[in-house]
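Below is one structure, written out as structure tokens, with a few remarks after it.
Every protein chain except one is present and positioned as in the full complex.
The chains carry the letters A, B and C, assigned in the order they are written, with residues numbered from 1 in each.
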Amino acid sequence: MTAAVTADAAGDGRGGRRRRAAPGWLLGLAGLAGLVALVEAVPRAGLVKERFLPPFSDMVSALADEAGTGAFWRALLETLRGWAIGLAVATAAGVVLGVVIGGLPPVRAATASTIEFLRPIPSVALIPLAVLLYGTTMRATLLLVVYASFWQVLVQVLYGVRDVDPVARETARSYRFRTLTQVRTVLWPTALPYVMTGFRLAAAVALILEITGELVIGSPGLGKQIAVAQSSGAVASMYALVIVVGLIGVVVNVIVRAVERRVLRWHPSVRREVFS
Amino acid sequence: MTALGLLRRALLLLAMPVVLVAAWWVATAGSTDFFWPPLSTILGTFDDTWFHGRITGDVLPSLGRLAAGYLLALALGVGLGVAIGSVRVLRALLEPVLEFFRAIPSPVLVPILMLFAGIGNGMKILVIVSGCVWPVLLNTVEGVRALDEVLRDTARCYRMRPHSRLVHLVLRGASPQITAGARQALSIGIILMVISEMFAASNGVGFTIIQFQRGFSIPQMWSGIILLGLIGIALSAAFHVVETRVLRWYTGLRRAQREG
Amino acid sequence: MTRIRAALAAASALLLAACGGGGGSSDASDKGPATVKVSVIPIVDVAPVYLGNQQGFFAEQKLKLQFETAQGGAAIVPAVVSGQVDFGFSNYTSLVLARSKGLPLKVVAPGNASTGADKKDFGGVVVKAGSPIKTAKDLVGKRVAVNTLNNINDTTVRASIRKAGGDATNVKFTELAFPDMLAALDKGNVDAVQVVEPFLTTGLKNGGRLVASNYVDTAPNLTIAAYFTSQKTAASKPDLVKRFAAAMRKSLQYADQHPDEVRKVLGTYTKIDPSVASALTLPKFPTQVNSAGLQTLENLAVQDGLIKKAPDVKELLP
């Protein structure tokens, strides 16, 4: 069953999206166009005051103004950088610790309760802590990003390691594979889909925390630009930046899915979905 | 299980947390750093800080909003998810729009939500909904789409009525995914409970912690962070109990499949 | 070191290690300009430091400024105390609060002050056009939005009400960020908002009515905010602090005398619309701390129950 692969994160339809026919694609555009029209019409019709929700066209022209400034691009870069570093650190730490903890039953037993204890601690609870540690620098936000996305990866890797076919593991052991070889040939291939699921979830979480951190703490990036626009009363700019953030999220999601599909092309879980 | 085995289990369960807490205690004992008070000081303020009026004044309002927002998000996510998962046209139409909104961090939406919902509890609940609804919605869509073809056919053959098809086939069939989404939503909900109280609040755990931080009442702030952690743990444990009940069939099925 | 140890205790050791240790800032050395980190809130009030930097006043003192912006004083104080940044900007009440908890802070230069002119200040209480609220006294029993609870703005609004002869304890303050206030006022979520520029100008332009200038009502020429450092920095780098204070004073003076340039510099670090920037009321930029005003704020903090005992004002002042 493919359900196995996504037991926790639940299958985010690696399958269906691809099979979408051309009309579906068009419908999607229609949906977006509808949203745009709505945002244009609601303030124009006076349902919401323009200075609180400007029409879409105002947002676009504000966005064009933004795109003409160096500050915007620097902020964009800062955001992407913080996101990428945080995601990389969280993924690396999550995979390594996940394999170690999951691969060694005694360690797993000893840490299980701690992980269950620490995981639900909300990352925003750490904001004061992050500020105390790192002030309003990028590092404060990085701490939040790493903390939040780390669990996504770790938990998935633990699921993945647990899912290793006992027969395959026994086989490997009976052939006296060295530990590293075991990890490489038995553990890793099984855990890979889970790692990718964790990575995908982490990528989304990391971006959200990056922006939240910038917004709340004031570390450099698009989130801070939003805060600045907000505290200057530049409503159209604020919405323009929010749109940018949303678009980045969509792009990140698309890219990560593409990467996932590429990495897992050989994997039965994907192959099965393709044929199903 | 023997007494010894039980002891072993308890030891495994508690050893690491105890060691960590002890490490924290020792490391901060005698700390003079203003922002890192000794753990003993923090715990010393815990009772004074939280158990004299703040449980009903702050903790319960927070939890109430969380519950309202979370349940609303569940209902909305499952309802929309079933509709979108079942109707292909709807899915195609809404997918990009939903992807876009999902990618916008909820804190950014707060000022916008304020325009529509004011600054009262309604706004805070909406903030929680705006973040919690996505994992539930997307997982429900996938769960509904992943429903077994044969099972669907079976339901049709036996002429199950729409209502009972929804209850006994679609919702139950998608329940593993819905639960997974609900679990993610819960942790997001706690985060947003705190974040929503950063804006226009006059009570709540998050509000209080931030007031402590702004007022430089650092041990109290720490006690708040610990309280948040405990709330998170308690809710996660409660969820686990519900999940185990709801998904008992699923765990059994999966085990059977793995062994078979 | 305790910081790192405590972090370990908080069980995020791994994560912290991965992120590296905390940052510090360079010492004042004789050769070349010393880099100093200044943490400010990107609002009108801090225009002088940006303007002074532009004018080269800091370079004259062999200082190279590096700005870090934060959303509020609450984030700036710890950064200054822990040495993440050398100087910070915060309102007086926050500093008094911090000092009363024993945080080792030292004011190095004033930040900004009320204009002292009633209804012509850079901040005030605004109501909707048709509101029955005419004076500060009418605020009794009403919902008033302030940007942070238990801080300078609610205490000064209370002072305003007292001055007008109202019962200041009977006001419902709601915490709301400045940018969200006008919308909330418009929707009737609150009855009055305490705003500062540029929202004051925007609010009035959109039909709001000014009912009180709370800073003016509190004390004559009330100093609102200040630049500060930690006692540790003040003790270990007295020269650096002196140079910063000197450049700061020069910047404040220049800013006070060149309002047009202040309006222009706003565009470099905020997104305030130029038309609003040219119309808004600028605060005064005094060069001397008004210790009487500071004492007033302290007394208000005690009176309104923010702190139990007022710290000695002298401890804070340079």
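Basically, contacts are C-beta pairs under 8 Å (C-beta built on N, C-alpha and C of every residue); 3 or more make two chains touch, one makes a residue touch a chain.
Going forward, contacts and distances are computed from a predicted model.
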Per UniProt, the name of the complex member that is left out, chosen from "Propanediol/glycerol family dehydratase large subunit", "ABC transporter permease subunit", "ATP-binding cassette domain-containing protein" or "Formate dehydrogenase iron-sulfur subunit": "ATP-binding cassette domain-containing protein"
Chains on display which the left-out chain touches in the complete complex: B
Residue touching the undisplayed chain, where the options are B:L6, B:I55, B:L151 or B:A234: B:L151
Residue among B:V59, B:A146 or B:L169 that touches the chain left out of view: B:L169
Where the missing chain touches subunit B, by residue: 148-151, 153-154, 156-161, 164, 168-169, 172-173, 175, 249-250, 252-253, 256-257
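The criterion applied here is as follows: only the chains that are shown with their structure count from here on.
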Pairwise touch network: line, ring, star, complete, or other: complete
Pair joined by the larger number of C-beta contacts - A-C, A-B: A-B
Of all other chains, the one whose Cα centre sits farthest from subunit B: C
Averaged-CA centre spacing for the pair subunit C and subunit A, given as whole angstrom: 36
Subunit A: positions in contact with at least two other chains: 52, 114, 126, 129, 132, 216, 230
Sites on subunit B at which at least two other chains make contact: 20, 35-36, 111, 115, 210, 213
Subunit C residues within the subunit A interface of the complex: 3, 7, 10-12, 14-16, 18-20, 22-23, 39, 42-43, 68-71, 75-76, 78-79, 82, 84-85, 177-179, 183, 186, 198-199, 202, 206, 269-273, 276
Subunit A to subunit C touching residues, read off their complex: 49, 51-52, 89, 93, 97, 114, 118, 126, 129, 131-137, 139, 142-143, 146-147, 150, 216-218, 224, 227-234, 237
Footprint of subunit C on subunit B - complex, ascending: 20, 23-25, 27-28, 31-36, 39, 111, 114-115, 118-120, 199-202, 207, 210-211, 213-218
